[in-house]
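Just dropping this structure here.
Missing here is one protein chain; the remaining ones are kept as they sit in the complex.
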Amino acid sequence: MEKNIEEEKNIEEMTIAEVFEEAKKELNFLPPIDDVRNGFGEVFLTTFTVF
Amino acid sequence: MINVEQLAKLVGDLEEEQAVQMAEAFVVQNPSKEEVEAVVAACQGGMETVGVRFGTGEYFIGDLIYSGELLARIMSILKPLMVANNTSKTGTIVLGTVKGDLHDIGKNIFRGMAEAAGFVVHDIGFDQPASAFVEKVREVKPDIVGMSALLTLALDGVRDTVKALKDAGVRNSVKLIAGGNPITPEFCKQTGIDAYGGNAANGIKTCLAWVKK
Partner (left out) sequence: MSEYQKALYTRTLFDDAIGMKKEPDRVPVMSNAFTWPIVISKYKLSEVLRDYDKLFEIWYGFARDYYHDSLFDFGWRNPMRIRDVLGISGDYVFNDEEGTINHIEKHCLEVDEYDEFIADPRRFMMEKFFPRRMTNLAGSRLNAKNTFVAGMNEFAALGQYIGKLAGAVAELGVLLAGGGYLTYFDIWIHNFRGLKGTLTDLRRIPDKVQAAWEKYAPMYEFAAYDLPFRYSPPPPIPPSIDIALPLIGSGLLSRVQFGRFVWPQIKQVADKATVDGKTIMIFAEGNVEHLYEYFLQLPKGVACIQFEKDDIRKAKAILGKHCCIIGGISLELLNSGTKEQCIEETKRLVDDLAPGGGYIFSEAAMMAFKTDGRPENVRAVTEYVRMNGKY
């Protein structure tokens, strides 16, 4: 319980960029390979810059 | 003193900064009503050049859109002079993009040029149902109603507006003009529209001819 509150507090102090990094960790379909997750994240952001 | 030919050339050449400088220098000279009218005519002349160059393919749609912005900027510089000099109003136009269409760039260019020509323009905006046109016509009793449409689908909106003006009994008190990509002279004839807008400069010419009668 205490740990969760601590994590949430940390999130609220983050920049949006840091929040995005946190979000990448929680995707429910990618293997825990950073390069793949990062690549996917980049494609997502780029695509939704326009679409 | 202002070189109106030079100003017209700068507007036609889309040389915004130089045209703006000329307009700004002109305003502080406390010009006469006639001089103000000459300057406005020069801007119109420049826009006519833009229209011609667009017709020959030298200028493209992007240039046309930009010319609207250039004109708007110059007109905003000249506006205090026009109000102060009470430049006699040429006529009144109710203008809008019809229902089903959110495009407004062509309409805005036409408005800018109409105002430069001395028209009072009541722009009711885009995606306007026929009833909105009728309401505004009843309210301001304009000389002219201008309809803009860019989507082929919106041609129904143009037809509906013409019909609504007829049904409201105001059709014969106004002149109708329409413009935009899908509008053609044939369409205007079939729909009972008095004139085909073509490019904005041509449309303004038509409107001026109407009010001078």
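Should a chain be cited, it is by its letter among A and B, assigned in written order, with residues numbered from 1 in that chain.
Basically, contacts are C-beta pairs under 8 Å (C-beta built on N, C-alpha and C of every residue); 3 or more make two chains touch, one makes a residue touch a chain.
Since this is a predicted model, take the numbers as computed values, not measurements.
Contacts of the undisplayed chain with the visible chains, over the whole complex, involve A, B. On the side of chain A, the interface with the absent chain consists of residues 8, 11-17, 19-20, 22-24, 26-30, 39-51, using the contact rule stated above.
In the full complex, chain B makes contact with the omitted chain through residues 14, 16-17, 57-63, 65-66, 68-69, 100, 102, 105, 151, 153.
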